[in-house]
Every structure is written in structure tokens, then in C-alpha cells.
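Yeah, one chain of the complex is gone here, protein chain that is, but the others are all in their spots.
Which chain is which? They are A, B and C, in the order written, and residues in each are numbered from 1.
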Amino acid sequence: MGILEVKNVGKRFGGLQALSEVNLSVKENTVHAIIGPNGAGKSTLLNCLVGKLIPDTGSVMFDGNSVLGRSPHEINQLGISRVFQTPEIFGDLTVLENVSIACFAKRDGAYSLNAFGAVNKENDIREAAEHILDDVNMLEKSGMQASSLSRGDKRRLEMAMCLSQKPRLLLLDEPTAGMARADTNNTIDLLKTIRDRRNITMCIIEHDMHVVFSLAERITVLAQGTPLVEETPDNIKGHPKVREAYLGEAQV
Amino acid sequence: MDQIILQILNGLDKGSAYALIALGLTLIFGTLGVVNFAHGALFMLGAFCTVTLSRILGLSKEVIDETRTDFLGNPLKVDVPYIYDWFGESAGAAIIDWAVPLSILFSIPIMIAIGVAMERGLIKHFYKRPHADQILVTFGLAIVLQEIIKYYFGANQIPAPAPDAFIGSFDFGAAIGMDPGAIIYPYWRIVYFFFAMILIAAVFAFLQFTTFGMVVRAGMADRETVGLLGINIDRRFTIMFGIAAAVAGLAGVMYTPIVSPNYHMGMDFLVISFVVVVVGGMGSLPGAVLAGFVLGILESFASMREVIEFLPGINQVVIYLAAIIILLTRPRGLLGRKGVMED
Amino acid sequence: MLGLEKKDFNLLLIVAALVVLAPVLLNPFPEGSAMAQFNAGYPDLMQRFVIFGIFAIGFNILFGLTGYLSFGHAAFLGVGSYAGMWMLKLLSINVIPAIIFSMLIAGLVSLAIGYISLRRSGIYFSILTLAFAQMAFSLAASVLTPITGGETGLQTNLNDPRILPGFLGGGSSADGNIPKPSLFGIEMTATYEISVGNWLWTLNWGYAICAVVMLIAFYISIRIFRSPFGLMLRAIKSNQHRLSYTGLNTRPYMLACFVISGMYAGLAGGLMAAMDPQVGAERMQWTASGEVVLMTILGGVGTLIGPVLGAGLIKYFENIFSKINKATLEMWFSFAPDWLEGILVSIVYPFIGKGWHLTLGLMFMAVIIFLPGGLVEGGKRIGDWVRGKRGKAANDGAEVKTPAE
Partner (left out) sequence: MSKLNITRRGALKAGAAAGGALALPTYLRADGHAGFTNAPGDSSVTLGFNVPQTGPYADEGADELRAFELAVEHLNGEGDGGMLSTFSSKALDGAGILGRKVEYVTGDTQTKPDAARASARSMIEKDGAIMVSGGSSSGVAVAVQALCQEAGIIFMAGLTHSNDTTGKDKKANGFRHFFNSYMSGAALAPILANNYGTDRKAYHLTADYNWGYTTEEAVRTSTEAMGWETVAAVKTPLAQTDFSSYVAPVLNSGADVLVLNHYGGNMVNSLTSAVQFGLRAAEANGKNFEIIVPLYSRLMAKGAGENVKGIFGSTNWHWSLPDAGSMAFTRSFGTKYGFPPSQAAHTCYVQTLLYADAVTRAGSFNPCAVAEALEDFEFDGLGNGKTLYRGEDHQCFKDVLVVKGKENPDNEFDLLEIVEVTPAAQVTYDASIFGGELGTCNPGA
């Protein structure tokens, strides 16, 4: 039994069947990658996992709770954090404030709305935020306005915000999309560090096979809205079905 | 029954004015992303094009009439328009009588020029600025425009009657087989409705069937992409602003016989036109037109005696109430698209 | 100090000093001089400065922090005024119950309107608030006349009940005149004048009370801006999307912010009723809502001090420029020969008196064109210029958006 169980999920947009019969099981504390050609339904699937879309059929269970019909903040409170394709950060605020908000939302191990309850904890929150920033090597940038960061730093900041909440499942939507090679390698290193601590489950959607094979422990290949195979990286590499699905795509 | 038909006619008539103003506002909203608080002032300027033209036509020389006296008892100075000298008295009088329709021709170049000048001189610099700044600068401009009009024309209303040929009413009841006199409707208001329909159709046709229109529509859908195609979108937006100003101006020109214009008429329409645009759906031209007519008809029905007696005050609030209900049940207005101006 | 950082505390001190010294600062010209026309240090206008300052501070908590543009905020001001007025009529002539109730009632009304309006964002939110406020205005001016006094407005009367005991301001006065709003016997209109040389300074009890309330309101607003709550609100403005993916439900924050802002407006309304016992429905019209938007933008959206400055400037124009007439102009220019005087008067005349709207409109345009961040931006540029960093600041003026200064 995995921490995330997707059963028979289907989603239709008008005449297009975006997802059909998707079954997926993500084991706790593993790195699971979902790959597939353009239009395979990867992003649709991810949106169904975080409550942005509601599937027409099937169920999505996280640790025994259904996530369907819950609003994004409730799903987040279950322990699912998401990193977006384009980094979603608070551009007008400083780096430190960005992370503080995440630390504030989940403080003392629980989510709390009460802003006034945090008045006396401002120092604790600040310390926690600085600690996380130190972890991702961004402490020296803590006073900068977030929108002025490089793309790689924005991604790093977004991850820091997610990690500060100690999520049980981290969803990453093409974490290295549009990045320079050096930034990509840095990101891979960062994710490896996180993975090696072994207290988090990661689910990565990725185009870049270099990233996938450096990180993933299990890989699901999605094509035309349906899972094709689910295997370890080594077995995926020469798999005939995968070759067929990616025919014409350069990266494999 | 006759009351209901009558109020539908009234609603179509009010709706025409709302739709025309909202149409221009949506063109600016949708294409340029600018919150233009000066749009009501453009409507007002259109109406004052009529006033100006009838003043020009009425430019007069003074002739002393010894048989009559003015209010102080002195011999009366009678104004004789120069135009009488040039065209003869009867032709001259006819031209003055037709001042309002003539103003259509007079106002189009003026309004386009005003629109283009506004866009080039001011609005252009505010595309990238926050909406708050746009509101402040266009509101300031609206005040300035209306104060200038007030300075020259005063605060009171100025009559601008329709040509004599259009004075009087059409017996609508008889035309549709009801009792004669049951539904009569003023000619000029019928003219206004058809004029509005033609103008709206012209704008739609222009956007639908010309390359220019196609680019603008594409620009409304996705400004960045069109910009990337290397099309000079700026120049087209300028023209669009001119067209929007002309539409608002023409709406004002034709409205003068219905309500005598004063400098304040633009502000009176400003709030309502924003409500119409939003109820129709941001960036949706058909939505703006539809909402204009829907709200016009609702307003007319709410002002029926039977309705007011049942719900006192409903005539004061019906438009706002309708706006609230529509926005709560249809989050993006009647025909709006997702994601336009939601932040 | 007071839980504030040094910079904020200094700002509070500056504002406090300005408020305390206002009677002197606003009367810079000696009595009887030609420029005395520009003196603003009389009780009514000073009260208006601080009351509209409170209104704008509250509006800025909503608009400046969250970016939600309410176009119906005047409704809460009006509701607060009516509530305060009824307290003056029913309970006692003492201003304290009036001010407290005006805040409470405005808070309740803003809770109801906010609950509905906050289901939408962006321009849709603005139109919803506008619609509610316009409905409130239209009904108050017509159908609700028995409660609101209609277009004529609500006033205190000789035969109002005022049920509280006399020492708390109940009852009616013995001399056949309507009692004036007071604080335990001190009338709001009580005024002392100090004259120094040719200068005359007015000290007024009503202003003193408004000023104290305003300083408290300003202090609370600083605390809100700097608190985690304020940080959350700024996060909503910056990226509401991300906030909900961070596990926070934004609606309660927005609603709390909307209600706080509504209560500020109610407080301002209550003070207006207490300073001048007359409430008219036009206080709720969309133009009044628009005015507070303009005040905030003019001063500087999202800055602490900006809205107060904007409120002051607009009220100054409304009250000072509208009172200049042709005879005043002729007096100013009487130094010049007659022909020149005539020219000068006819140049300036369109901009004063009945033309004060024109001046206001031109000022809006000038400020926003040349100072994108409003008056605070202007102040900052002067500051930078003084420090010799002029070139840098002027170049990136449009981009600089310090969220809370």
C-alpha cells in the first residue's frame, strides 16, 4: 500500500480524453517519476492530485484520505506540497518573508490560521526560516526581493518554502524546465540531498531524462492519458513500449 | 400587455445607450487593459459636439428690431444666423433644424482625433502601470474635460431638439394589430435604437471581417503572443482607442434630443457603464451589448408602478441588485472568459 | 518602543508631532495678510484632515496590503455616521457611545458585505462592493427616509429621548437649545485661541479628540502592517495562488482585513457625526468611495503615511480653493497696474472658486504622471536628491515598489 493511491482516474475536456484508467501507487519515502511525451496527460494528472482539477471518475487517496473535492489549502494541510513548472513565489516580498510565510502557516508541527497567535513567535519563525534558507544555501540572499532572483534561485526558494513545512509528499512539476545546465545540476544535487534524508516522498514530472535517471527510484511512463509501464530506471531504459511512445523524441 | 411591450421598448432604448458606451469601454478594457474612467467624458464630449455644431450653425449677426423690446425695455437685438444669408431663410432654418443628424458627420473626425490624442498623449504611458494609476489619471482627465465644458457651456442643460420630422410618436400598437394609441413610441427613440444597432453591427463587422480586426481580436485574447509576431500592435491600439472614442461620441450625439446634455452627463453614465461591462463579462464585446440590453430592460420593468408598489425602492437599486446576483451565480459575467482582469 | 522598530517609531513620532503642531503649521500666514486665505488651521478643516486620514488609513489596510480595490467603502463611513448619530439621539450626547457603536455597526455591515463580495476577486470584487454601496446610498436617500432622514439628512433634535442619565450626557439641555456633542461635558466645539503677534492659532477640543483617535488608529495600522497578519495580506496581494498551496485559506484573512478596514471607515463616520451632528446620504455615494480611492493613490498606495497625506491634500483643495473668489484675486493682484491685474485675474480665475474641480483634476494628473508612487514617492525623491542620489531613483521610479514604507 503506497502513500499515494490513484485508482481508475479519468478526465475529459470536451472531446478530448485527457486521462483514462490511470492507476498509480507511490510508495512512502521513495522518488517516483512520471514521464511521457507532450500531451500525455502528466500535468492534468498532477492537477488532479492537488485539487486544481476534479477527475470525472476514479479516486485519489493520500495516506487513507481522499483528496478529491478538497480545496488546495486543505490538500496542502494533508501533507502534499507542490513545486510548479514556473516557480510560484511571492514576488513582491523578500526571500526571508517568503519562507517565513511557509513557516508561519505550519508552526509547531500543525497548521494554524490564527495570525495573532503568531505575534509572540515571530523570532522562532524567523529562525526557522533562516535555518531552511541556510539549508538551500540562500541565506545571504534573504533580504532580496524574490522577483529579482534568477530562475534557479526562484526554484530553490520555492523548494525551501515547500520543505520548511515538512511535507510527506512533494510534487515537482518539471523542476528544471527552462534552466541552464549549471542550475539544473544544482537542482539535482539539492533534490538528492533531500532524497537521501529519507523522510520524504517525491513525485516528479520531468522531461529531462538526465534528471529523471539521476533521481528516480520508480518510473511511470504515461502515454495518451494512460500509464504504459511502471518500472525501475534500469528496466525503463531499453523498454520497447517506451521507445514506441517516444518515437521521434530526441531525448531517449 | 401593452405596458409590457412599452417597457420592453423603453428597455431597448435605454439598453442601446448602455450598450454603446459599454462597447467602447470594453474595446479599451479588452484590447488595452486600461481602466478608462474618462470614457463617460467621451460620451459627454460627443453630445457637446452637437451643441457646438448647432452654435456654429447659429452664428448670428445682430439686427435691431425697433418694434420689440428686451427685458430692460431697450429695443430688442434680434440674432439672424449668417447661414440665412448664405442659403436663404428656409434652407438655413432646415440646416439648423437638422443639426443633430449633421453632428454625426461633424463628430466622427473630432472624436477620433480626441481619442487618438488621448491615447498617444496620455494613456500610452500607462499601459504598464498598475490599474490604480490608470484610475487616478483617467479620473483626473475626466474632471478636467468636464470642467472645461462647464467653463464654456455652463452647468445647465442645453436643449438640442431632434429635427421636426422626427418630433412625434409612432403608433406601435396599430402597427402590430392592437388598439390604436395603446402603444405609441417617439420617433427619435426608435431612430436611436436602430442607429445603435447599426453602429454595433458595424463595429462587430469591422472586427470580424477585416485583417485589422482579426489582429485586434487576437490581441484581446493574448497580447504578448501577437506582439511576438512582430505586428505593430501599438499603432493598432491607438486606432482602436480612436474608434472607441468615436463610438462613445456618436452615442452622445444621438442621445442629445432624448436628454438635453449638460457637462455632468458623462459621470452619470460612468458607474452604470462599468457595471454593464463587468456584468457582460470582461473583455467580451457581445457580453457588453447583451448586458446593456438586459440591464436596460430590467431597469424599465422595475420602474413600473405595479412593481414599485410591491417592492418600494426597487427602481433605485435594480441594476445593482442584478449585477450582484449575476456576478455571484456567473463568476465571469454573462459571456466573460476566464482569467481576464481577475487580479 | 511600543513594539515598533526604530524606523516605524520615528514615523509615528513625526506624525504625532505634525498632528500636535497642526494648529500652528496650518496657519503659516499672519491674520489679515493676503495669504491668510490659504490658512487651514480652523477647527472644521483640521477635524476633517484627521477624520479622512483615519478613513484613508483604513482603506489602505485593505487596498494597500491585499490589492483588493473596494469601490464602496463610503458605505461603511455612512453606516458608521448613521449609527453614531442615532446613539447621540437615543442614548446620550456623549460622543463615546456614538464612536463605539459606529465602529461596531460598520463592522457588522462590512462583515456581511465582505462575506459576499469576497467570493470574487479583481474587478468583480470592486463592482460587487460598488453595487452594495450604491444600493445603500439610493435606499438611504429615498425609501429609508424614516431612518436616515433621506436627502435632508439626520440631525439631533430638541425632543430626542437620550435615555442615559444626565452626567453621562443624557436628557436635553435646559436652555431650549439642542445640546452639542460633548465628552463628559466638554463640548466638541469648545475652542481656545492663541494669538502671537499677527498669528492666530486655534485649539479645539473636537480636533484634540480626533487627533488622539487618529494617532491610535495610525499606530494600530503600523502594527498590522508589520505583523504576521500583515505579511499574510501582502502575500495575498503578491500571489494568492501560492498562499493557498502553502496550506492557508485566504478567505478568513481577507474577511478579517475587510472588516478591520470597514471598522476604520465606521470610526471615521462616527467621528464625523460626533464633530458635526448631521449625516447626509451623499456621504455614501460612489463619488465618496471614489474619493478615498483617490486619496490613497494620490498619497501612495501601500505606504503608511501616504493615505493621510492624500486625504489632507484633497480636503485642502476642496475647502480652501473653493472659497477663493474674484474679489480675493483682485486683492492679491492689487499691487499690479490695472491692466495687468485684469490679465492676472482672468488667468487665475478659472482655477479657483467654482473652478476648483479643474485644479483638482489637473493635480491628479500631474501627480500620477510625474510621481508614479504618489506623494510619498515625491518625498522619497526629494530625500534622495538631498542625499545626492538623484539620478538612480529617477530612473527606476516606476519599478520601485517598496511594499511598506
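In this section, contacts are C-beta pairs under 8 Å (C-beta built on N, C-alpha and C of every residue); 3 or more make two chains touch, one makes a residue touch a chain.
In this text, all values refer to a predicted model and were calculated from it rather than measured experimentally.
Chemist: For the chain that was dropped from the view, give me its touching partners among the shown chains.
Modeler: It touches the following shown chains in the full complex: B, C.
Chemist: Touching the hidden chain in the complete assembly: which of C:H73, C:K89, C:R120 or C:R283 does that?
Modeler: Touching the chain that is not displayed is residue C:R283.
Chemist: Looking at the whole complex, which of B:I184, B:I239 or B:L328 touches the chain that is not displayed?
Modeler: In the complete complex, the chain left out is touched by residue B:I184.
Chemist: Specify the residue from the set C:R223, C:H241 or C:K354 that touches the hidden chain.
Modeler: Looking across C:R223, C:H241 or C:K354, the contact with the absent chain belongs to C:K354.
Chemist: Among C:L13, C:I163, C:I216 or C:M331, single out the residue that touches the unshown chain.
Modeler: Checking the options C:L13, C:I163, C:I216 or C:M331, the one contacting the hidden chain is C:M331.
Chemist: Touching residues of chain C against the unshown chain: what are they?
Modeler: Contact residues on chain C toward the absent chain are 31-34, 36, 39, 42-45, 48, 138, 141-143, 145, 150-153, 155, 157-159, 175-178, 180, 189-198, 200, 202-203, 276-278, 280, 282-283, 318-319, 322-323, 325, 327-328, 330-331, 334, 353-354, 356-357.
Chemist: Extract the touching residues of chain B with respect to the undisplayed chain.
Modeler: The list for chain B reads 2-3, 6-7, 9-11, 13-14, 17, 68-72, 76, 150, 154-159, 161, 168-169, 181-182, 184-186, 188-189, 258-260, 262, 264-265, 268, 299-300, 303-305, 308, 312, 315-316.
Here is the rule we go by: only the chains that are shown with their structure count from here on.
Chemist: What are the two chains with the most C-beta pairs touching?
Modeler: Highest contact count among chain pairs: B-C.
Chemist: Relative to chain C, which chain has the most distant C-alpha mean position?
Modeler: Following the centroid criterion, the farthest chain would be A.
Chemist: So which chain ends up closest to the centre of the protein, judged by Cα positions averaged per chain?
Modeler: Per-chain C-alpha centroids compared to the overall one single out C.
Chemist: Which whole number of Å gives the spacing of the CA centres of chain B and chain C?
Modeler: 34
Chemist: Using Cα averages as centroids, what's the distance between chain A and chain B in whole Å?
Modeler: Going by mean C-alpha positions, chain A sits 52 Å from chain B.
Chemist: In angstrom, rounded to a whole number, how far apart do the mean CA points of chain A and chain C lie?
Modeler: 47
Chemist: Identify all positions of chain B at which a residue touches two or more other chains, and write them in rising order.
Modeler: Not one residue in chain B touches at least two other chains.
Chemist: What residues in chain A touch two or more of the other chains?
Modeler: Residues of chain A touching two or more partner chains: there are none.
Chemist: Contact residues on chain A for chain C in the complex?
Modeler: Residues of chain A touching chain C: 50, 71-74, 76-77, 81-82, 88-93, 97, 100-102, 104-106, 111, 113, 115-116, 118-119, 122, 125, 161, 165.
Chemist: For chain B, which residues count as touching chain C in their complex?
Modeler: 35, 122, 125, 128-133, 135-137, 139-144, 146-148, 151, 271, 274-275, 278-279, 282, 312-313, 316-317, 320-321, 323-324, 327-328, 331-333, 341-343
Chemist: So in the complex, which bits of chain C are touching chain A?
Modeler: Those in contact with chain A are residues 227-229, 231-232, 234-235, 237-239, 241-250, 252-253, 256, 401, 403.
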